[in-house]
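Every protein chain of the complex appears in place save one, which is left out.
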Amino acid sequence: MNAGTLVVTGAVLGLGAGIAGVALPHRSRVTGAAVLLWGACALEGVAAVHVLATGHAVVLHSSTILPLTGVEVMLSPLGAFFVLLVALVAVPATLHGIGYARHGLASRTAACVFPIFVTSLLLVPTAGSVATFMVLWELMALTSLLLVLVGHGRRAEARSAASWYAVLTQGGAALILIAWLVLAAHSGGQSFAAMGHHARHLAPAVRGLVFVLALIGFGSKAGVVPFHVWLPKAHPEAPSPVSALMSGAMVALGVYGIVLVGDALLGGGPVWWWLAVLALGAVSALFGSLHAASSTDVKRLLAYSTTDNVGLALLALGASGLFAATRHPVLASLGLVATLVLMLNHAAVKGALFLAAGSVQMATGSSDLDRLGGLLRRMPQTGALFLVAAAAITGLPPLNGFIGEWLLFQSLLHGAATGNTATDVAVPLAVAALALTAGLTVVAFVKAVGIGFLGRPRSQGADEAVEVPVTMRLAVGLLVAVCVVFGVVPALELPAVERAVRTAVPGVGSALLAHGVDVQLVGLRGVLAPTELAGAMAVAVVGVMVLRRSLSRRPTARVVDAWGCGRQLQTARMQYTATSFAEPVQRVFDDVLRPVQDLDVTHVAESRYVIEAVTFHNAVDDAIERGLYRPVVRVVRRCGQAARALQPGSVHRYLGYGLGALVIVLAALAMIG
Amino acid sequence: MSASTYASALGLEAAAVLLCAVVTLWRRSLGAIVRALAIQGLALACVAMVIGLHQRDPGLVVVGLLVLAAKAAVVPMLITRVVRGDPGSRETQPLVNVPASLVAAGALTFLAFAATRSVTALVPTTAGRLIPLGLACMLVGFFALVTRRKAVSQIVGILLVDNGVALVAFLATAGVPLLVELGASLDVLLAVIVLRVLATHLRSRLGPFDLDQLTELHD
Partner (left out) sequence: MVGAGISSAVQVAVVAVGGPVLLGVMRKVRCRLEGRVGAPVLQPLVDIRKLFRKERLRPDQATWIFALAPVVLVSTVAVAAAVTPLVTTHPAFGAGSDLFVLVYLLLVGSTILALAGMDAGTAFGGMGSSRAVTIGALAEPALLVSILALSATAHSSNLAAIVRATLAGPGSVATPQRLFALGSLLIVIVAESGRLPVDNPATHLELTMVHEAMVLEYAGPDLAVVTVGEAMRLTLLLGIFVNLVAPWGVATTTHAADIAVGVASLAAKVALLGVALSVFEVSTAKVRLFRIPELLAGAFVLALLGVVSGLVVK
């Protein structure tokens, strides 16, 4: 069975899973579809591994499936890497969905659409022509839109989130299509191979136009500022397995699109492209981490954290392109490796976090941090897994997030001495952005874990929470295990990443990382020994625990009331809330966040001097939505209302419009002809 | 003087000039700001004297001593008199808050570095490569001029711009003729004396004020 057959069979199985979701009875609907979907993921994964192992792309052509344009499949190593990334998130998400079935994923629509969504995610990196790509891309967008509405479709917030998502995703798709069309028109063919071949002979203006359009289009799907506004709206509304896939896999495909157009097809470009990518990445990282630190809803926090991580990946990508444009191929290769590793880590970690947040929401009925608390004692495994995943996303060693950040820092560090003005200015500013982002991410996730899982429960729902079913815990556990394994032994993932970079981007330096348990940069001075580090940390922890036990008089601790500086009574209301935890950060960045504060004082009816109640309301809304999108929406609404003058309801007026249009067209024909 | 000692001494002094400029944005107490200005004058004088010693140009050493007298002693003393009349005055609420203005100073330094790439190619000596530091000092002084409220802080801003220009002049041309330096110093001295008289006069009429309130004087 060659890889091509595997890809096609996988696609068929995925569609079969969708049909099973519609056809099967209620009880076995989700499980049946899930099993078929796992089969599809497995087949696609095997095909991807085969492509990565051999390094040769797989090309298939068929003109019967899609009339007029035909279907072309081209699975290059770069695409294969992203297929594996999607499969990595999809399998646990489907497993989690089985347990989540009571919350909307058991309906016929959801059970049918979810497998199709996953299949389209798996197939987008295999697309080899414009038509195939756009069909799969739109399928992915449409199915995810339906899934956002599933479950809470009646609520106004869900509908609003869906309309924002629809507008931004369609706008992005339109720009991507225009970019493809421009490129295809100048290359005389719509297959990626042909476009890649002819791209070098295009005029710089055309290449620049294509890149900018692709950057904005794919950037809006990836959640890059300022096109990210749909992310924090759509993620809290969608069911958790869907959010995990959207944040982990779909966003990675946005980055895949930028790498595909920028590096694989256009073959790199001038410095200003990559400075733009760097700038967008830095702004996204800072904006995302700042808003994550100020969010009080867990899923909104995770959504903003996605923007933050995509910003970091774009920082790596921009640095890579910058080094390629200034002729430092080894550094460019390192930067691209960092991009792919960051996206892979993000997929695993964000998938785990969203699935765990879904478990929490199912157990407590809320995802608002100010209603949670004390969950580590009531949901021990989910809490512990969330803690490990949060540690991974903040980049703490010895987990996988640290490897990505180290690679990014090394590529920036070694690029600081290249002697080119653009890199000399960009690199320190990129390092500063990376550092502040890392710090704010720590604030955000210490808040999420500390307020959500530690301390006393702040509501009845949190107090009565029980541990979720085994399937859901297992799903989260799988992804967290991946995080730990890739953190301790990154040599498992790095050869695949290297192969993807080397064969997809010709001309970039090869054999970057030496093989072995350590991570070593070839040609540059930089070594990381993650396995030894993890081993040393484990030994040290055990050693100190033994030492403490042997030096203390009694090994077990006595349980007492918390001291709290002598306060006798400790209630849940006395603890810090999510807002108060983030207040110092909010105060420092007050000019950027501009929280909306409202103070309402009601007086007793009889006398104005006696106050009855005081209400204080503090909210941080998205600065870009407030500053950029709301004015645009207002202008559009005003234009729409002005245009109502064109529709007074008179039949004569409407017929008159028709006659007028006909007369104008005939007059134009007369003048031209 | 050996080449490497010359290079490191010059580098340290030019960096000290820029550091003092940044410190005026950092500190709030007007006394500390004026002290930073005095140290900057000292560093600037050292730059002139080191270049003069390296090129065995006694005129430049004399210019350095003149700069020492004027910028490190006389001008700070004049401004201290103004500050002393208003004890405990601090720059409490600048138009741009302190962390943001510090980050802006960092960004302006990078801008100066990027913008003077072609200029440093024209003057490829050790001294010429340090010109971005002078331009950065000018930009920081201009920024202080724009965003600070107290009259004294704005005077300090003007002086920072002047010091930056002097540093660029010393580094680029390896010294200016004595007469030119005398003339420039005299101009600045005059400006400071006028500003001091004005500030004292306004304060005796209106009491302690910040410059934004001057808009209330027009009708």
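Per-chain residue numbering starts at 1, and chain names A and B are given in the order in which the chains are listed.
Here is the rule we go by: a contact is a pair of C-beta atoms (placed from the backbone, for glycine too) under 8 Å apart; a residue touches a chain by one contact, two chains touch by 3 or more.
Being a predicted model, the structure only gives us computed values, none of them experimental.
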Displayed chains contacting the withheld chain: A, B
Omitted-chain contact residue, chosen from A:V466, A:L551 or A:L599: A:L551
Chain not shown: contacting residue from A:G39, A:G171, A:P428 or A:G461: A:P428
Touch criterion as defined above, residue of A:P92, A:G311, A:G395 or A:G477 at the omitted chain: A:G395
Residue numbers in chain B that touch the chain omitted from display: 4, 7-8, 11-12, 14-16, 18-19, 22, 26, 98-99, 102-103, 105-106, 109-110, 113, 129-130, 132-133, 136
Chain A, residues in touch with the chain not shown (by the definition above): 293, 373-374, 376-377, 387, 391, 394-397, 402, 405-406, 409-410, 412-414, 416-417, 424, 427-428, 431-432, 434-436, 438-440, 442-443, 446, 449-451, 454-456, 518, 524-529, 532-533, 536-537, 540-541, 543-545, 548, 551-565, 567, 570, 572, 574-576, 580-585, 587-588
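Just so we're on the same page, only the chains that are shown with their structure count from here on.
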Averaged-CA centre spacing for the pair chain B and chain A, given as whole angstrom: 48
Chain B-facing residues of chain A, complex: 421, 424-425, 428-429, 588, 591
Chain A-facing residues of chain B, complex: 97, 99-100, 110, 113-114, 117
